[in-house]
Every structure is written in structure tokens, then in C-alpha cells.
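Some notes on the structure that comes next.
Of the protein chains in this complex, all but one are displayed in their positions.
And now, subunit A:
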Amino acid sequence: MLLKLENETLARVNAEAAHEIPEFGVWQAQTPRGSAVRIANDINLAAEEFDPAGLELIVLDFPKYKDGRAYTQARTLRERYGFTGDIRASGDVLRDQVLFMARCGFTSFELADGVLARSGGVEGFEKSLKDFDLFYQPAVKGTALWRLRGLSGASLTERDADRRVVAAG
């Protein structure tokens, strides 16, 4: 079961399951390298020479939802390596973490069996994605509040319109 985030909405899509995608070591050995890779969460991307050219999909893993290493991996992929393709969260992916994931650059979410049913469906996930619309700190997605505050004099609703401009820019 895969949910894809596009234009602030989540849609069910069909795709290869994570376990069918080659692991980092296998992918590195490929010639030419394939367009999808699965990266375990104990691979420290800061220490790797990593070139995402040609990649369209990177799957990151949450063996348990409490294990937050993939948040750093996702941000590193986006901000340091400039990866613009799909970053998929797989493993123990739950509704209450999906906003954190999206802010760190995840764009799709592979859910285990039964998770969607007890999460209020796709709508439940979308609701959690909108639990907050103001953020204190910058990340991959979502403008830092101090930037909005810098837009002098505007009220919350006025700045709401501005925020989208800032976010897009």
C-alpha cells in the first residue's frame, strides 16, 4: 500500500514494493546503475561519496517508527546531494509521523497491512499532514516562522497568502 504526496494531497498509487528494490551495495555495483535504490538506515550518507544522478526513487527505512535515522538521511539527500526524485518511507510508517517525514523531504509512504484501516484511511493521514501549518525551523519543506515574521506588518491571514509565495520561492 503506497501513498504519494503531490500538491499537498495524498493519493494511493501502485508501485513496486520496497523489498523488490535493490539495496545500496547491490545498486552501487550495477553497471549501469538502476533508477531506484533502497538505503538501510545505518548507512551514514554524510560519510559516503554519493551521486544521485540517474536515480528516480530512493527508499529509506523505519525499522521501528521510533528509530529516526532516516529523517536525517532524507534531509541529507535533499539538501546536501540535491536529490529531487521520490523519497519513499518504508517500514513502520504511521500517521502521527507523516508530517515530520514530509518536512524532511519524504514524498511517498509505504504502509504495512492494516495501518491505513486503523488510521482513518487516506483522509486520516492527510489530516495528520495538516496538524500544523506553521513551523519554527526550516527543513526541506515548510517555511520557518522567522521568515514569515520578517514579512512586516501582515496579519496571520495576510501572511498565509505570502507564505505560499515564500514556500514556492
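One rule holds for everything that comes next: a contact is a pair of C-beta atoms (placed from the backbone, for glycine too) under 8 Å apart; a residue touches a chain by one contact, two chains touch by 3 or more; residues count from 1.
Here is the rule we use: contacts and distances are computed from a predicted model.
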Fill in the blank from the handout: Given "Phosphate transport system permease protein", "Xanthine dehydrogenase family protein molybdopterin-binding subunit", "Electron transfer flavoprotein subunit beta" or "Sulfite reductase", the protein name in the UniProt record of the chain not shown would be "Sulfite reductase"
Handout entry: Option touching the unshown chain, where A:Thr9, A:Gln28 or A:Asn44 are the choices
Key = A:Asn44
Problem - Touch list for subunit A against the chain that is not drawn - result: 44, 46, 65-69, 71-73, 75-76, 79-80, 94, 96-97, 99-101, 103-104, 118-120, 127-128, 131-139, 142, 145-146, 148-150, 155-156
